[in-house]
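Missing here: one protein chain of the complex. Every other protein chain is in place.
Right, chain A next:
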Amino acid sequence: MTMCCMSSQTHTPASDSLPVSEDTLQSVLSLMLPADADDGDLYIEHSTAESLALEEGRVKHVSASTHQGMGARVIKGEASGHAFTDRLDPAALMEAGKSARAIALSGETKGPVAIHPDHSSPALYQNINPSEGVDFLQRKTLLEELDALARSLDPRVKQVFANVSSSFSDIHIIRMDGGHLHDARPLVRLNISVVVEQNGMRETGSAGGGGRFSLSRLTEGDEAKRLVREAVRLAILNLDAQEAPAGTFPVVLGPGWPGILLHEAIGHGLEGDFNRKGTSVFSDKMGQQVAARGITVVDDGTIHERRGSLTIDDEGTPSNRTVLIEDGILTGYLMDRQNARLMGMQPTGNGRRESYAHPVLPRMTNTFMLAGKDEPDDIVASLDRGIYAVNFGGGQVDITSGKFVFTTSEAYYVENGKIQHPVKGATLIGLGHEVLQKVSMIGNDLKLDPGVGTCGKGGQSVPVGVGLPTLRIDELTIGGTET
C-alpha cells in the first residue's frame, strides 16, 4: 500500500497534527481489512471547543472541551463494521480494528465500482484555530458590550442571553486505497436572545451568525451589533403579533434562512441512503418534473468560509456543487462513497459524520435555490390574502411520505398586497414533492442564511447552510388558531 498526500495547497503536511504514528495506523488498516473489502478507512480526529455565555449581564458560564479518537470502518457490499475508540494507544486501536473487521466476514461483496480519482480542491477556510488571537477577555468584553447595547435599544428588554463559541477540528482520513487526507475545520458562532416585557406580556427574539472563519470577524466590525438589533426587533415585533390564520393560503417566503424549506422538503429526500433503499418519496422520480419551471436547486459545499462548507468531506472526497433540481427537473442525489458504489454513481462529497464516534451518512452542505427574475416587492404585492414569512425556527421532514414542517418566527398577514400585522409563530406543513410545483414567482434576491443551521439525522448533528430568493407558493397549510 502506498501513501500519498492530497496534492493541493489546502492540505498541510499530514503528519504535523497526527497524534498516532503512520506505521501504527497502517498496521491497524492491514489487520482490519479483509482481502475482499469494498472500502474502509480510519478517521482520526482531535477537536477543541470553547464557549462563553452571558446572562444577567455577566459572563458566568465559561466552558471548554477537548476530544480525540479514532473511528475504524470496513465496508463490504451493503454491510459495514464500525468501531470507535478515544484511546489512541496502539493496543486500543488494534482492538477497534478487529471489531470493525468482524462485520466484513459476513457481508456480501458487491465488487468495487470504479470511483473517479478525486480532483484536488482549494482550501475553503484557513487552517487556524478560530479563537487564536482573540483571547477570553476580548470575547467577554464583546458579550458585555452586546448586552449593554440590547438594553439601551429598548427599555422593554428584560433579559439578554449572549453566547460566543468556537471550535477547531483536525481530522485525518487514512483510506484503504492508500490515500491520506487531512482537513482542519474552524467554526464560530454568535447567538443573541432577548426576553422583552410589556404590560405583563413577555416575548422572545433571537438572532445568530457565524461561519468557518476567525472569531476576530465577530469581535471586530458591526455584524455582532446587527444581530443584537435584530433579536430586539423580533422580540418587540412579536409583542404585537396577532393569531395566525388556520387553513390553506398562498405564502410568500422571504430570502435567506427560509431556505430551510428546501432543506426539509427536497434535500433530505435526495440523500443517497434513502434512495438506494427506496424509502424516499423521491426514489423513483429522477428525471421527472418535481418543481415549477425556472426552479434550480443546488447543494454547494464549496463556498468560501460558509458554515456548511467542507474542503473535503469526512471520507476525503472534495466538496462539490451538486445540482439537485434543474429548471424543475430532478437531476441529482447527494452521495457518500458506499451509497454511490451501490447505486453505480459517483460520490458527491456529501459523506459526513458528526465525529469519529459516528458512522458516515450522506448529508447536505449549503442547499439553496438560484435567483429568478421577479422583484421581491411585486411578489409580496401579489398576495390577495395570505402570509409573508420572513424568518423561521426549525423544521422537520418525514422522508417516506414527503411531509415536512417549518415554523415561523417572523411572519405577517397580508391583504390586498399590503402587509397588515405580524402574526404569532405558526407551523407550515406541506408535501416535499408537491410544494415546489406550486411556486409561481421567484425573486431576484437570492440570499444565504447568516450561518446558523444545524442538521440532525440518525442522532448526528452537522453544521449546514441554506439559501433562498423571495418565493411565492400558491398553497401551503398554515397552522394558526384563527379560523
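As a convention for this text, a contact is a pair of C-beta atoms (placed from the backbone, for glycine too) under 8 Å apart; a residue touches a chain by one contact, two chains touch by 3 or more; residues count from 1.
Definition applied: contacts and distances are computed from a predicted model.
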item: Protein name, per the UniProt record, of whichever chain is missing from view ("Monovalent cation/H+ antiporter subunit D family protein", "Peptidase PmbA", "Urea ABC transporter permease subunit UrtC" or "Putative tricarboxylic transport membrane protein"); value: "Peptidase PmbA"
item: Given A:E22, A:E95, A:E132 or A:D177, the one touching the chain that is not displayed; value: A:E95
item: Contact footprint on chain A, counting only the chain that is left out; value: 51, 53, 55, 58-69, 78-87, 91-92, 95-96, 98-100, 102-103, 105-108, 136-137, 140, 158-159, 161, 195, 197, 201-204, 244, 246-248, 277-279, 281, 284, 357, 359, 393-403, 405-407, 424-427, 429-431, 433, 477-483
